[in-house]
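Below is one structure, written out as structure tokens, with a few remarks after it.
Right after this comes chain A.
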Amino acid sequence: STDESGSNSDAENNETEETSDENAEQSESETTGEAGEKLVIGFSQVGAESEWRTANTKSIQNAIKDAGHELKFSDAQQKQENQIKAIRSFITQKVDAIVFSPVVETGFETVLQEAKDAGIPVFLADRAVDVEDDSLWVTFLGSDFVEEGRKAGRWLVEEMSDQEGPVNIVELQGTVGSAPAIDRKEGFEEIISGKDKFEIIKSQTGDFTRAKGKEVMEAFLKSEGENIDVLYSHNDDMAIGAIQAIEEYGLKPGEDIKIIGVDAVKGAFEAMAAGKMNVTIECNPLFGPQLVDLIERHFEGEELDKRIAVEESMYTMDQAEELLPTREY
Partner candidate 1 sequence: MINRLSLDYKQLPLIATISLFVLMFSFGSVRYTGFFSAQVFLNLFIDNAFLIVIAVGMTFVIISGGIDLSVGSVIALTSMVAASLTMSAQWSPFIVIPISLLIGTVLGLVQGSLIHFYNLQPFIVTLAGMFLARGLSYVISVETIAIDHPFFSYMASTRIPLPGDTFISISVIIALIIVAIAVFIGHSTKFGRTVYAIGGSEQSAMLMGLPVGKTKVLIYTFSGFCASLAGLIFTFYMLSGYGLHANGMELDTIAAVVIGGTLLTGGAGYVAGSVVGVLILGVIQTIIVFEGTLSSWWTKIAIGVLLLLFIVLQRVIVLRSEKKQGNQ
Partner candidate 2 sequence: MEHIVKEFPGVKALSNVQLSLYPGEVHAIMGENGAGKSTLIKVLTGVYSIDQGDVILDGKPVSITSPLEAQNHGISTVYQEVNLCSNLSVTENIFIGREIKKRGRLSWKQMHQNAKEILAKLQLEIDVTKQLSSYSVAIQQMVAIARALNVSAKILILDEPTSSLDRDEVNQLFTVIRQLKNEGMAIIFVSHFLDQIYEVTDRLTVLRNGEWIGEYKTKEIERMDLVSKMIGKDLEEMESVSSARHEIEAKADTTALLQADQVGLAGNIEPFDLEIGKGEIVGLAGLLGSGRTELARVLFGADKADQGKIKINGKSVNFSAPRHAILNNIGFCSENRKAEGIIPELTVRENMILAIQSVYGWFRYLSKSKQSELANEYIHLLNISPANPEQLIKNLSGGNQQKVMLARWLITNPDLLILDEPTRGIDIGAKTEIMKLMSKLSKEDTSILFISSEMEEVLRTCHRIAVLRDRKKVKEFHNHEGLAQQDVMKEMAGGM
């Protein structure tokens, strides 16, 4: 299958030549191309560290292809240096637009500057970058992790309103230092910090994976046992792992321990449908079409706001049943 991909990319190369040539003139005099013109879009993805990410990649890739643009995809294997290299080479390849989901918010100044100098518009997907000069990118389309944390918190407060405390919460953090982990923690704490009936009694990282989630939850149960009331997990996978741990421990997930997840992946819906999980805050990866639309609008010369949110909601146990078939990731 390698040579196969080889051949078709050969085909593409010829096209690249033309497009990049045209584009060369373009970038001289910042004239944005007229609508429907075929663009070469470089897309640098973080990696494939989770189901969510894979779904996100698929969505963006398909959206770009379906819109008839040419895609140059590069996977950074979760390494920022790779991502920077990728963007650099997009620049040397003279693509028309660059889309990328930063591994971290920081450290892209230099390369973004290079992109700007080369007159290539940059679109941020899923994660923002913190850079003073916001002229370095066109717009940032993605979810707000802190907000997700808040949603989780609000749901809990709501849910527990009639119950008098104390409510003991255990938290499964994402990979230490990763943006979602930090923000979702922050948002959640922001909400519950006020109410003193809520207390986070244990918090440990589960690296966003089921296996770790399960292992850590086991340890929690060992030391805290029955008096855990709520599990707040930074993503659904860890929650699913934890659910298994809880069952093996002999408690009823969803009843004895309320379970909050983030992402709204298919697995979560299955769990909720089975009554083992209470709520999952959606973090929608399927914004490919929305993104492509933005890109095209940019090239039609439209001014875009710097921050565009993805439409997202929150799903609870009772909705799970009928939604389950519709979930595609």
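The rule is simple: a contact is a pair of C-beta atoms (placed from the backbone, for glycine too) under 8 Å apart; a residue touches a chain by one contact, two chains touch by 3 or more; residues count from 1.
Selection rule, in plain terms: all candidates are chains of the complex that A comes from, given by their letters.
Remember, it's a predicted structure, so these values are computed and weren't measured experimentally.
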**Q.** chain A: touching candidate in this complex (1 or 2)
**A.** 1
**Q.** Residue ranges of chain A in contact with candidate 1 within the complex
**A.** 2, 5, 8-10, 12-13, 16-17, 20, 42, 45, 47-48, 54, 57, 71-75, 77-82, 84-86, 88-90, 92-94, 104-107, 109-110, 113, 130-132, 175-178, 181-182
